[in-house]
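A single protein chain has been omitted; all remaining protein chains appear in their positions.
Up next, chain A:
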């Protein structure tokens, strides 16, 4: 039990040892009493050594030669040659170093901690007509959970009572609240902006979508890349080599201090900590901005990937029909909108839905003798006037004069858009064009990718070649292939991967699962949904492609940061060993100082990632 007490007061002991050292030297300059100086420094050494001694003992018990063991050896060595100044300073520096490491390391982990802290801790469960707050761990699937305005939804579930507006920003990055009502699915970590709901629990904690996201990020921090594994293997092999080298040098030169100094300097502290620090800071920073990497290898692959392959519908395009343009051939635009709404309100067709969305909240007329003409459109009477809404064939059947609108129709056809004509008696009032449009700013998003070194961008789509070519040309992409089945897409990707290229595939994650799995990096565009988490190597929480280039840029930064850390730590070890062997001025204290400093330098370098500018350039 006393071990625990000593660990707990490690920082206090460090402080005591510092005070003793300072007091010892101040006292010496005033009184010039060497004996008191030595005694005080000896006490400081012992105070500082205590926690290190316990750590060393626990390591030796399980036959591990840890840095604590080496420091203890070093201090004992200093005691033997009666150099108390050295022993006091070495122990203090070692304790102070680990104190600073702890503080700064906690900082690098902050971003991920903030994310995990979003996990709800308790839920108001309805039991026998009473609402009881219970810890989240005790909530069972099937329990009824009450959520009030302003509260966080604690579990995944279905609404069984009430309705409200929910903000799902923590999952989708979308800040506009969504309206949800009876039997709609709600997700843990979303916030009820307005309303009062009772939900039936379908998943708790790790099983919720949010829980899976958290779990993915937490696990990602330690998923090692090949470079990381290599450095790990290198350091496990390096420590015993240095140990033997130090012992040999000590024995050969009969210089105990030299031998022990080599031992301390040989501990690959910065080397072991450098990569994890870059990784945790980078992954944490990404997570905070809605970019989730599944591990270190993914980061390295994405940074190097120079082929980006896109699915078309729902990836490059918005994935649902939308009104592109409404042309009015009559000055009374309001009347035209009223007509559209009056007729389309009766329909369930997806095009009707997009037109209704477009005209918005306008008044309607009473429609008489409504008739749906299959494959052509609808006919009805408003204020005793015959109104037609449909395609060219419908207009031809009722002798509507089309000559004045043919130009506009051709323009829409060229763009690959659908269109609907609205006519009053024999006169065309309006033409409205509808299409699955490209995502906003997609051109710019692709341009940013090219600036980051992406050489080839492809579209693979099940749609016809004509539609694919139009998009390919307007976005300056390398090549586009239409009429592709999921297995064709997979074969195309496999071939590129086999050629040794790092391929990134971006799709919707539902019918693209084989492609996502085959690509070096699969990214689903579905935001923070179950599908995306399961199929993607990088999850983008926002439903846009802006963050794709941002993710690539961040990956590049993390990768560079890791290499900087590897180089810094290797250089420090080499320079220090060289100094120990060839520079007689080199003491153990300086060695310890540089060793601890190098660890701090790689941590601080990793922390720079937390200040990455996520916006352009």
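Criterion: contacts are C-beta pairs under 8 Å (C-beta built on N, C-alpha and C of every residue); 3 or more make two chains touch, one makes a residue touch a chain; residues count from 1.
By definition in this document, contacts and distances are computed from a predicted model.
Asks: What name does the UniProt record list for the absent chain among "Multiple sugar transport system substrate-binding protein", "ABC transporter permease", "Copper chaperone" or "Monovalent cation/H+ antiporter subunit D"?
Replies: In UniProt, the chain excluded from the picture bears the name "Copper chaperone".
Asks: Considering the whole complex, which of A:208, A:221, A:518 or A:587 touches the chain not shown?
Replies: In the complete complex, the chain left out is touched by residue A:221.
Asks: Identify the residue among A:11, A:58, A:364 or A:418 that touches the chain left out of the display.
Replies: A:58
Asks: Quick one: which of A:120, A:276, A:390 or A:591 touches the chain that's been left out?
Replies: Only one of A:120, A:276, A:390 or A:591 touches the chain omitted from view, namely A:276.
Asks: Looking at the full complex, which residue from A:33, A:102 or A:404 touches the chain that isn't shown here?
Replies: From the options A:33, A:102 or A:404, the contact with the absent chain belongs to A:102.
Asks: In the full complex, which residues of chain A touch the absent chain?
Replies: Interface with the chain not displayed, on the chain A side: 3, 7, 54-55, 58-59, 62-64, 66-68, 98, 101-102, 105-106, 109, 218-219, 221-222, 236, 267-269, 272-273, 276, 279-280.
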